[in-house]
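Mind having a look at this structure? Questions to follow.
Omission of a single protein chain aside, the complex is shown with its protein chains in their original locations.
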Amino acid sequence: MEQQKKEKTESEKPRYIRAYAAMVLSRTLDKKIVSAQRQGRVGFYTPTMGQEALQVGISMALEKEDYVYGYYRDVPMMLHRGVPIETIINQIMGNSADTAKGRQMPSHYTSKAMHFMSVQSPVASNLPLAAGAAYALRYLKKKSVVVTTFGDGATSTPDFHAGMNLAAVFKLPLVFVCENNGYAISLPVERQTPVEISLKAVAYGMPGVKADGMNFVEMYNAAKKAIHDARSGNGPTLIDALSYRMGPHSTSDDPSKYRTDEVKEGSDRDPLVIGEKLLISMEFADDKLLEKIRNEAIKTVDEKFDACEKIPPPDPMTAFQDVYKNMTWMLEEEVKDIL
Amino acid sequence: MEQQKKEKTESEKPRYIRAYAAMVLSRTLDKKIVSAQRQGRVGFYTPTMGQEALQVGISMALEKEDYVYGYYRDVPMMLHRGVPIETIINQIMGNSADTAKGRQMPSHYTSKAMHFMSVQSPVASNLPLAAGAAYALRYLKKKSVVVTTFGDGATSTPDFHAGMNLAAVFKLPLVFVCENNGYAISLPVERQTPVEISLKAVAYGMPGVKADGMNFVEMYNAAKKAIHDARSGNGPTLIDALSYRMGPHSTSDDPSKYRTDEVKEGSDRDPLVIGEKLLISMEFADDKLLEKIRNEAIKTVDEKFDACEKIPPPDPMTAFQDVYKNMTWMLEEEVKDIL
Amino acid sequence: MTSKPMNMVQALNSALDNLLSSDDRVILLGEDIGIDGGVFRVTDGLLAKYGAERVIDTPLVELGIVGMAIGMAIQGLRPIPEIQFQDFIYTAMDQIINQMAKIRFRSGGEYECPLVLRTPYGGGVKGGLYHSQSGESYFAHTAGLTVVTPSNPYDAKGLLVSAAQGDDPVIFLEPKRLYRTAKQEVPDDLYKIPIGKAQVLQTGNDLTFITYGSMVPTVMDTVKKNNLDADVLDLRTLVPVDKNAIMQSVQKTGRIIIVHEAPRTGGFGAEISAMITERGIDFLYAPILRVTGPDSPIPYRMEEYYAPNERRIMNAVKKVMESA
Partner (left out) sequence: MTSKPMNMVQALNSALDNLLSSDDRVILLGEDIGIDGGVFRVTDGLLAKYGAERVIDTPLVELGIVGMAIGMAIQGLRPIPEIQFQDFIYTAMDQIINQMAKIRFRSGGEYECPLVLRTPYGGGVKGGLYHSQSGESYFAHTAGLTVVTPSNPYDAKGLLVSAAQGDDPVIFLEPKRLYRTAKQEVPDDLYKIPIGKAQVLQTGNDLTFITYGSMVPTVMDTVKKNNLDADVLDLRTLVPVDKNAIMQSVQKTGRIIIVHEAPRTGGFGAEISAMITERGIDFLYAPILRVTGPDSPIPYRMEEYYAPNERRIMNAVKKVMESA
């Protein structure tokens, strides 16, 4: 029994290490972009610091055929799922190698290859799309589950209400993950709504669970159950992933106006520190391995960032393509005047 | 003790008789309009049959200074609150005596005098307004409570979610009454959402109560408590008023396409029959009195309907006024061409 | 091909039936479209024929209907959502403007959003200010959307089929006042009428009427009754509008009257007028006039004063014919 458990756990080791590595890579990239933004090398960015564990936890529970309708902070999840780091950096740069051809503001990623829907800005408007996607995938007899992510502020939106109720009514293979980082820009979650987010599931007859989003293993377990339920036809779940936005809302934001930072990098509540402790207590890693992972991340990020930065901007013509499949005569006429 | 209770109850008698009379008046008017519509004397109408008790129950609990942000079926409530029956009929006719000057489709009433906000068609979009109104009234140091009504279908709308959460966040003196009549046109409430409506309150940390909307006394009691809470600063309540839409959705609707009528007029579940039984069991009324009330209602309705029907249509110019406080030059120009 | 006389409702129903039967990816969704057959009966009988998985009665949430349809389209289906009245589309406006219209662009062409959003619009049913609106301008101003409106049963079917088989999102505006006013011989099988092409309903030399959707019969009746020697263009598609058809007629007659039901200020007539003035001012013998709904909501009892009618159109004719 003990032995079996040990073996099972041991077989999880690469998976856990990979999870930790993704968190570290994301954190390293996050800091790189923030500092590049200060130097004027990047226009804008929404840091993810503090939300790594919850995202990696979800990603660990996903299969290749699953889909993510995510939001602007989902870098750790993307990296863990296998989206190349270049895809992230090129998007931030808006260069000619960007999947979205430099059209979107930084933090609005697209990766069809890795089943990530392109990110929009209007908060939560991905949720009804996720419901439609889940409906379509089931209709097409795929075994896929859709995961949709959003912030705590998003729970006040019309789209949250629509997405949740539709998913419940049609019992869709869809998991709602609220990346509850405590703030919607300056508004603390307590003033966003007077209840715990997980309770909102009650209004739709859907299971609502709270999960410690700072602990990637706990998050993985919560996600695993919800995704399994969704895949088996038991309908959607809402996961309230409790975490903390360790950085500013965006590089344009100054959080000192409205809060003192309650979770500091390197402190006991930092999801990376929690992850390290977990790996060590499970005997999956020692300080040397962790050090190695961190150093590799720095090296990767520096190299890739520098390489992507050198990629030229898109051809101006790209600004006007893909509005329709075929360019309208109006736009053709306008482009002639512009270029 | 017994004596005291008896006296207290006795003092309620006129109030209860008045409630019943309003239900009867509304039912009589309802049937009159529906038959007039079949004769081509009225353009359109949304009958209220089946929802009389719940509406009168709420109205009984309201004070003069309170406000109603209601919807297109609220005739019984309006009549009970003291809106003249002519106001209802003139609106249905869209004649020159209509408070809204013949501009709105039938069933879209306005009575500022009796604190009824004008009714719009888009389902539930009165709810955020009601929240604003409640905020304003409290800000203005009034003791008023706002009641807002809507159907079961309305609970799926963005505006429901917005109104509920805002009321909860700001702890507004506002009572939400879902006139749950079992259907949104053809969609049964079970397919509108997979939970009981009262449970939706949980998502906003608000009390949610189920009330028998077919029994005006039970409804009155539920409303009294909710309105008292609202007035005392304890915030909003959601009342799920269980009832039944005994008629078609509107005069354009044919319910036989999607249901068999589960509650028949005159049956044990008819709120008027329930009301009669209550009055008799309380010894507030006998058959004779009830008969008298019914006959008076018929007389009133016939007289008023005929009188209102004779009122001429509005001057065509009224079609173009009140778009702004002062008519714009564009509209002036257009009107010159039109009239 | 067999055919039969159909009104617009029947022609649309026939189009949807054909589309559902010929392509598994087609899915309908909306309020009361299933068991009830739609409040205007456009989807009558389709639930029984294709089942609840493909003809979906949804909860009362327009943004959800539209949002779900977008998600379905992204994942490879061909949804045809219905909004019960165009007047109720506005809660879905963010989904339409910020999602539907921008999926292809913002994803660098990785994703696309082929769907047809059907909705009845305009007056004629005594619906007052909330059941009579003509909101085509809101959509026409939104890059990424194709905007189509038919004026007769035959076109309704052919345009709906083209819209549903295209690769971009289409706003399909059905003039409810024409739902049952006329029958035409309509083929039972699938056929297409191209998007982006106007139809010349009549040719003449004195002046040009440019109109679409709900106002086409009003214009045609006026032209016939008054024996006007006029070109009459039924635009059919508002975006992308048929510039060539318009400019050809402008060059021929030099006198233009635009007729639509929507309010004048910022109505689609403004765009037509502006595009003509921009490129054909030398051909104009008279001011381009617009005969439109006024800049006010549509009233219930006084509805007759709202939409353009023969008298108002003839006033405009007099004015343009008087000009040198």
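A few remarks follow.
When the chains are written out, they are named A, B and C in that same order, and each has its own residue count from 1.
One rule holds for everything that comes next: a contact is a pair of C-beta atoms (placed from the backbone, for glycine too) under 8 Å apart; a residue touches a chain by one contact, two chains touch by 3 or more.
Note that this is a predicted model, so its numbers are computed, not measured.
Contacts of the undisplayed chain with visible chains (whole complex): A, B, C.
Looking at C:Asp17, C:Glu82 or C:Glu271, the residue that reaches the missing chain in the full complex is C:Glu271. When you scan A:Thr28, A:Thr157 or A:Asn215 for touch with the missing chain, the hit is A:Thr157. Screening C:Leu20, C:Leu47 or C:Leu63 for touch with the missing chain picks out C:Leu63. Considering the complete assembly, chain C touches the hidden chain via residues 63, 87-88, 90-91, 93-94, 96-98, 101-102, 105-106, 129-130, 137-138, 140-141, 143-144, 239, 262-263, 265-271, 273-281, 284, 286-290, 294-297. Residues of chain B that touch the chain left out of view are 67, 69, 98-101, 103-104, 108, 110, 112, 117-118, 120-122, 125, 127-137, 139-140, 158-159, 161-163, 165-166, 169, 321-325, 328-331. Of the residues in chain A, those that touch the hidden partner chain are 43-44, 93-95, 102-106, 108, 120-123, 153-154, 156-159, 184-187, 191-193, 252-253, 257-258, 313-314, 316, 318-320, 323, 328, 330-331, 334-335, 337-339.
Going forward, only the chains that are shown with their structure count from here on.
Averaging C-alpha coordinates per chain places the centre of chain A 46 Å away from that of chain B. Separating the centre of chain B from that of chain C, both taken as means of CA atoms, is a distance of 36 Å.
Mean C-alpha positions place chain A and chain C at a centre distance of 40 Å.
With touch defined as above, residues shared between interfaces to two or more other chains in chain B number as follows: 156, 158-159, 191-193.
Shown for chain C are the residues in touch with two or more other chains, namely 59, 61, 63-64, 91.
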